[in-house]
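The block that comes next holds chain A.
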Amino acid sequence: MPPVLVVSRLAKTFTMHLRGGIELPVIANAAFALHPGTCAVLGGPSGVGKSSILKMLYGNYAASSGRILVRHRGGEVDLVTAEPRTILDLRRETIGYVSQFLRVVPRVGALDIVAEPLVERGTDRRDAARRAGDLLARLNLPERLWSLPPATFSGGEQQRVNIARGFITDHPILLLDEPTASLDAANRAVVVEMIAEKKRAGVALLGIFHDVEVRNAVADVVIDVAGFAPDRKAA
Partner candidate 1 sequence: MNEFPLLSVRSVTKTYGARIGCADVNFDVWPGEVLAVVGESGSGKTTLLNCISTRLEPTAGTVSYRMRDGEMRDLYRLGEAERRFLLRTDWGFVHQNPADGLRMTVSAGANVGERLMAIGDRHYGRIRDTATDWLGRVEIGADRIDDQPRAFSGGMRQRLQIARNLVTAPRLVFMDEPTGGLDVSVQARLLDLLRGLVHDLGLAVIIVTHDLAVARLLSHRMMVMKDGRVVEHGLTDRLLDDPRAPYTQLLVSSILQV
Partner candidate 2 sequence: MNAPTYNFAYLDEQTKRMIRRAILKAIAIPGYQVPFASREMPMPYGWGTGGVQVTAAILGPDDVLKVIDQGADDTTNAVSIRKFFQRVAGIGTTTSTGDATIIQTRHRIPEQPLHEGQVLVYQVPIPEPLRFLEPRETETRKMHALEEYGLMHVKLYEDIARNGHIATTYAYPVKVEGRYVMDPSPTPKFDNPKMHMSAALQLFGAGREKRIYALPPHTEVVSLDFEDHPFEVQRFDKPCALCGAEQVYLDEVVLDDRGGRMFVCSDTDHCETRRANGFFGEMAEGGHDAQTSPLRGGRTEGPGGGEDGTNIPPPLTPPLKGEGNLSRPVAGVGSCKTSETSSFDCVAQAEGTPPGRTSSGHPPLKGEGSR
């Protein structure tokens, strides 16, 4: 199967203008590909730039140079040079993302937060809510919480809302930023199972998992980010 996402010569350098304009290179010459039905895991010690790569792949961070070619709507898009609205369309149609923390929207109930990505893509509100409910039930979030805004939920509860929101769509590419960090063993197992289902559905996944058990359970490929460390002296 051809890859759905190809990264080549990708680099990221932060320029800290508030600190005299110092340059902080974090990634250099990164290259890898994501294939349908497989789960790749970004490996390497903390601070090596795993999160930065994930964020560049979602368009959240701007790449300094290189290419991120994504198969999108039957064509190919370079995320590094894409217009903002192309990136927005990419997020709507092609690339899903489960962040580490839930960005809480005031006054919106958990069920609606989970259903929102589907509604945005045109699914009927009732169908979307039903699927959202299924996912939340599967992740063992008590039904009495569904209608409440998650601002006051515990970390684990918020994380489950976040996972459900990320998994509800059928994006062909799914980025996972430590989705199991604050979950108990039972719910971790549910997430592992859900990842396996995505793989069977042909989704290409890329994740960061600190939990070794989960990583071993889901990873088909490990991408060693330490290999993309910039030569700091050269910078």
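Keep this in mind: a residue touches a chain if its C-beta (ideal position, glycine included) is under 8 Å from a C-beta of that chain, and two chains touch if they have at least 3 such contacts; residues count from 1.
Behind the choice of candidates: all candidates are chains of the complex that A comes from, given by their letters.
It should be emphasised that the depicted structure is a prediction, and the values quoted were computed from it without experimental measurement.
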| item | value |
| --- | --- |
| Candidate number, among 1 or 2, whose chain touches chain A in this complex | 1 |
| Touching residues on chain A, where the partner in the complex is candidate 1 | 14-18, 21, 55, 59-62, 84-89, 105-108, 120 |
